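Only one structure is covered here, and it is reproduced in the block below.
Only one protein chain is missing from this complex, and each of the others stays in its spot.
Our next item is subunit A:
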Amino acid sequence: MRAESPGGRDVRPSSRRRPPGYTGSMEYQTRIHGRGGQGVVTAAELLSVAAFLEDRYAQAFPTFGSERTGAPVVSFCRISDRPIRVREPITAPDAIIVQDVTLLRQIDVLAGLRPDGHVLLNSARPAAELGVAGHSVPASEIALRHLGRPVPNAALLGAYCALTGVLSLESVQAAIRTMFPRQVAEANAAAAAEACSYVREAARA
């Protein structure tokens, strides 16, 4: 559920929050797979708020349905420097986030991924071991340490920043602070930061 009284409502969009080296792109499309209750829809919404805070246009939407706990859920986010008009689901994503790797056996989560696209898996096991050309981050374990609950959302979004360079970690953390009460927000922001560093270090290793 969405937080009722966001802490940072007065946060203004600013292009200064954009990631260093960001040069702008036509449109960046992300698809998120998870299970009902994992915050799949909230994750896409957070990405869109982070993009908005960088003074960019963004559109987040779920695959619409009767959400049930544990059922496969998909959400989408488009980020662009121009207003976004199109309303069709994303079928050729630039990035795919998988919140629950048991979905790999159930549905074709990688369908339509662009040739140079990114895949981010929530797993302590390396992506190659799971048969996927992508990156793993132990988001549930990171979340457990920071939040006391294995909610992988914020950690995955921190890792997403490091992996794609599309959004800055600062923007994702600011988005988290607009949506959750202070304590929950800070724990999530810390989880995002740790996962972001994890991916950066893994890339250096």
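Going forward, contacts are C-beta pairs under 8 Å (C-beta built on N, C-alpha and C of every residue); 3 or more make two chains touch, one makes a residue touch a chain; residues count from 1.
Note that in this section contacts and distances are computed from a predicted model.
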Looking at what's absent rather than what's present, what does UniProt name the missing chain, "Autoinducer 2 import system permease protein LsrD", "Pyruvate ferredoxin oxidoreductase", "Cytochrome ubiquinol oxidase subunit I" or "3-phenylpropionate/cinnamic acid dioxygenase small subunit"? "Pyruvate ferredoxin oxidoreductase"
Of A:Q59, A:S168 or A:N188, which sits in contact with the chain we cannot see? A:Q59
Missing-chain contact, candidates A:I84, A:L104 or A:A202, resolves to A:I84
Which is it among A:S48, A:Q99, A:S140 or A:N188 that touches the chain not included here? A:S48
For review purposes, identify every residue of subunit A that touches the missing chain, sorted by number. 2, 4, 13, 44-45, 48-49, 51-53, 57-62, 64-66, 83-89
